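Note that this complex is displayed minus one protein chain, with the remaining chains in position.
The chains carry the letters A and B, assigned in the order they are written, with residues numbered from 1 in each.
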Amino acid sequence: MRLNLRIWRQDGPNDKGKLIGYRVDDADEDMSFLELLDVLNEKLILDGDEPVAFDHDCREGICGACSMVINGQPHGPQKATTTCQLHLRHFHDGETITIEPFRAGAFPVVRDLVVDRGAFDRIIASGGYISAPTGAAPDAHAVPVPKPQADRAFTAAACIGCGACVAACPNGSASLFLGAKITHLGELPQGQPERDSRVVRMVQAHDDEGFGGCTNTGECAVACPKEIPLDVISQLNRDYLHATTTRR
Amino acid sequence: MTYTDFTIGAPIADTAAPEGPIETRWERRRFGVKLVNPANKRKMKIIVVGTGLAGGSAAASLAELGYQVSSFCYQDSPRRAHSIAAQGGINAAKNYRNDGDSVHRLFYDTVKGGDFRSRESNVHRLAEISLQIIDQCVAQGVPFAREYGGLLDNRSFGGAQVSRTFYAKGQTGQQLLLGAYQALERQIDAGGVTMYSRHEMLELIIVDGRARGIVARDLVTGETTSHLADAVVLASGGYGNVFYLSTNAKGCNVTAGWRAHRKGALFANPCYTQIHPTCIPVSGDHQSKLTLMSESLRNDGRVWVPQKGGDTRAPGDIPEAERDYFLERQYPAFGNLVPRDIASRAAKNVCDAGRGVGPTGLGVYLDFADAIARLGRPAVAAKYGNLFQMYQRITGEDPYSVPMRIFPAVHYTMGGLWVDYDLQSTIPGLFVVGEANFSDHGANRLGASALMQGLADGYFVLPNTIGDYLAGSRLTPVAHDAPAVVAAEADVAQRVETLLSIDGNRTVDSFHRELGHLMWDHCGMERTDAGLRKALDRIPELRHEFWSSVKVPGSAATLNQSLEKAGRVADFLELAELMCLDALHRTESCGGHFRAESQTDDGEAARDDDHFSYVAAWGYAGEGNAPVLHKEDLQFTYVHPSQRSYK
Partner (left out) sequence: MVTLGERAGRRAGPAGAKRTPSVLLKYVMAVSGAIMLLYLIAHMIGNLKIFFGAESIDKYAHWLRTIGEPALPEETLLWIIRVVLALALVAHIASAVILTRRAHKARPVKYAYRPPVKGSYAARTMRWGGVIVFLFVVYHLLDLTTGTLNPHGVQGEVHANVVADFAPGRWYVTLFYALAVIAVGFHVRHGLWSGLQTFGRSSAATQHTLQAVALVVAVVLVVGFLSVPFAVLTGLVA
C-alpha cells in the first residue's frame, strides 16, 4: 500500500520545526507503524537525508517509549494500543497521515518526534513509591490484601508512563498519570503510612513541572493505551482533600 | 591463521565461593566479607550501568547503604529498561501451595533445567534468596495476583511440577521493575543516586588494573564524558539482538559488556542462547522485532500441528484424530510444560518435517479450545485476556475462536561476562549482575527465573559482596586527566568519528539484518560443524564490509539514532564470531546449545560430561588474534548430572 506521511521535523529544542511530506510506496498492512518509519528512514539514509528521530524500544507495548501523535491522536486511532503495536491494516491505501510529537510545555521536543518526559520521573521521585529499604520486608503473607483492592491497584499500576494522557489533554495535564500512581499505592495496605504526604508532594511536583490542571474532559482515559480508568483522578482528588483537611 | 583457532589458557577458578555444606555457603560468605563502615560508604562512588531489574535494584540498594551511586541508562527513563517486558512471573520457593516445594527443590529444578552447566553454589544461593525477593517486592507495593482470601496466587511454569511462580497478570516484569524504579527514584530524590538517562556507556576505564570508571555518550548532546568511581557495576542485559530479530527491545545491546571484554573481562559461554517457544511468527521482511507470548499460556493451551504435512485446511476443520499434540505425545510427564529449549526444538522439528502451519510453514498451533470448553471463556479471559488482546492486535486474528500460531524466537542469553561468586568479573572492581553475567542458568534458563536472578543479584547479592572489594582495596582518587582516562575518551571519540566518516552505501540496519540471518541459520536452534564454520567465514567479511561501506548520516553533536545503532552493531559483529567459535568448540549438546552431531537416538540433546563439564570463559587477545579459552570446571555434589528427562 502507498501512504503519504506528513512528519514533524525539528533539528533541536531551539529549532522552530515544521511538517514535511514524505511518501512510502511499499508499505504492507502487516507492518507496525514503527516499521513503516523504519522503512522510510532506510530510504532517507540512502538518499543522503537524515532519518526521522523517534523514541521506541520494546516494540511490544509495555516500555512506554514510543510517543507520537498520529492524525491528532496520541498513539493513533486504535483503542488501547501503543504506536508500536498499531498496524497498518488500520489505514487505507493512499491515506495521508500526519505525525507530530507529543505536545506539552513539560515535554520539550528534543528532536523530530522525540520529547523529554523527564518530568514524569521527577513526579515519581517526589513521592511515587513506598519506602521499603531492601532487607526490611516482613513475610509476603504477613498482610493479606483483599482481591478487589489488589486488582484495582494492578489496574492503576499498569500505567506505562508514556505521556499519551498529557498529549491528549486539552489542558496539558498529567492528572491521569498522577492519579494512577496515587491509586496504585493508595489501594495497598503497604502504601498507607505515606498516603497523605505522597499525594501532597506529588501534586506539588506535578504543578511545578508546568502541567495544567484537570477539567475532567476525559480525553486522557480515551487516549490511554493501557485503559487506565478516569476514576483514578477522582481518587487523586479525594486523597488530596483528605490529606489537606486532616493532616497535622 | 584462521579465526577458528583459539588457544587454551590457564584454568580459572571461582575463588570467592565458600566450601562446605551448600545450605550455609551464602551465610558463611556474608559473614566472611569485609565490611565498609557507614562513614566510609558515603565517600565511595559506584557506577551502575543499566536500570533493569538487576541495575535498578542494585543502584537503589547501594544508595540505601550510603554509597554515592551514578546510574546510567540509554533510555529516556530508567523505567523503560527491557525487564519491563517480562510477562509470566517470578519463581520463589515459598511453598505456599503445600505442593512439595522447597529451596532444595527450586535449586534442583534450576540446576537440572540448566542442563548441568551452572554452578551449584550460585543456584542454591538464588533459591534461598528467592524467598526474600517476594517479601521485598510485596513491601514495595508490587500488585501481585491474589486469591479471594487476600493471599498471593501462584501458577506453574515450564520445567517444574510445582506451582511456585508469582505473577501480576501478564505484566510481572513491568510491576517488579516499577518497584525497583520507584525505589531508585526515591534515592535520586534523596540525593543518593545521580541519574544519567539517555547516556550510553561506550568504554570502560581501567586504572592500575582496576575498573575505575566509564566513558559515556550523552545521547542528546552527543558529548562524551568520563565518569570515575571506586567500582563499576554492569547491569546491561543480554545480547539476543545479535540475531537482529529477537524478543529483546530494539535498543538492547552488548556494547557495555563487549567493551569490558576487550579490556580484559572474560566472556563466558557466549553460545548459550535461549530460544523461546511461544512467539508470534514472522510476517514479512519488514519485521523489526518478535513478540513473545508468555510461557504461562502453555498452562492451558495445547500445542499441535496436523498429522500430515501440507495440510492447508483451517485449524477448525482438522478433526481431532488428524492432529498431533506432539509435546503431549513425546513428553507425557510434563506435556505442554516441558522446558523452553525442548519445546522450541520440538516445534522446529515438526516444521522441518513439513508439518508447520501458517503462510510461511514456520508455526505451530497453540490451541485454547479445550481450556475455553473446560473453564469457560470468562475464566480464560481473566487469566490471559491481555495476551489474547496483544496477539489479536498484532496478527488481526481472534485467539478465542482460532488457535494462535506460534514459533520459537531468540529470547534470552544465558552467556555473559564471567563472574565469581561475588559477581566480580576478572577485572577487579568490575561487577556484573543480571542477564549481563553468565552465572546462574547454565545452558538453559527456566521460565520465571530471569526476574528472580536479576533481583537476587541487585537487591541481595551485590550489596553484600561489593563491600568486600571496596573495603579490601586501597583506592586512590583518579584524576580526570589521568592517561588511562584520556586514552579511553580518545578511543571513543575516534570510533565515533570513524563511523561517521565512512559514508558508504549500506545502512546499519542492513548489516544488522544480514548478521541476524547468518546467526539464526547457523548459530540458532540447531548448530552444525559445517554451518558454524560457514558463519565463521562470513562474519569477518561482513565486519570488514561494515567498516568500509556503512553509511551513518548526521553528526556526533546531536541526537543521532543511526550513530547509536552503528556502534552497537559494530560490537555485535565481533561478539557473533565469538559465539560461533564457542558453539563450534563445544561439540556436545546441552540446554539451548544443540549440536546436531550430538543427540540421542530419539533426538534429544546428548551432553558430554566427560569433556565439557566446564564453563568456557573466553579472553580477548587483541584485534586479529585468536581468543584464549579458560576453563572453569563444574562440580556437582548435590545434584547428580543425568540425562534430562521430561518424559
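Criterion: a contact is a pair of C-beta atoms (placed from the backbone, for glycine too) under 8 Å apart; a residue touches a chain by one contact, two chains touch by 3 or more.
The structure presented is a predicted model; accordingly, all values stated were derived computationally and were not measured.
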Considering the entire assembly, which residues of chain A contact the chain that has been omitted?
6, 8, 19, 69, 71-73, 98, 100, 103-106, 110, 116, 118-119, 121-122, 125-126, 168, 170-173, 203-219, 222, 229-231, 233-241, 244
Missing-chain contacts on chain B, rising order, are 76, 188-191, 193-199, 218-221, 223
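Please note the rule applied: only the chains that are shown with their structure count from here on.
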Cα-centroid distance, chain A relative to chain B, in whole angstrom
27
Interface residues, chain B side, partner chain A - complex:
57, 60-61, 64, 75-80, 82, 84-85, 94, 96, 132, 134-141, 143-152, 168-169, 171, 174-175, 178, 181-183, 185-186, 188-189, 195, 197, 220, 247, 249-251, 283-284, 286-289, 291-292, 389-390, 393-394, 396, 459-460, 463, 505, 507, 509-510, 551, 553-554, 558-559, 561-562
Residues of chain A that touch chain B when the two form their complex:
11-12, 28, 30-32, 34-35, 38-39, 42, 44-46, 48-51, 53, 55-65, 78, 80-81, 85, 87, 89, 110-111, 114, 116-118, 120-121, 124-126, 128-141, 144-147, 150-151, 153-154, 157-158, 160-161, 184-185, 188, 190-191
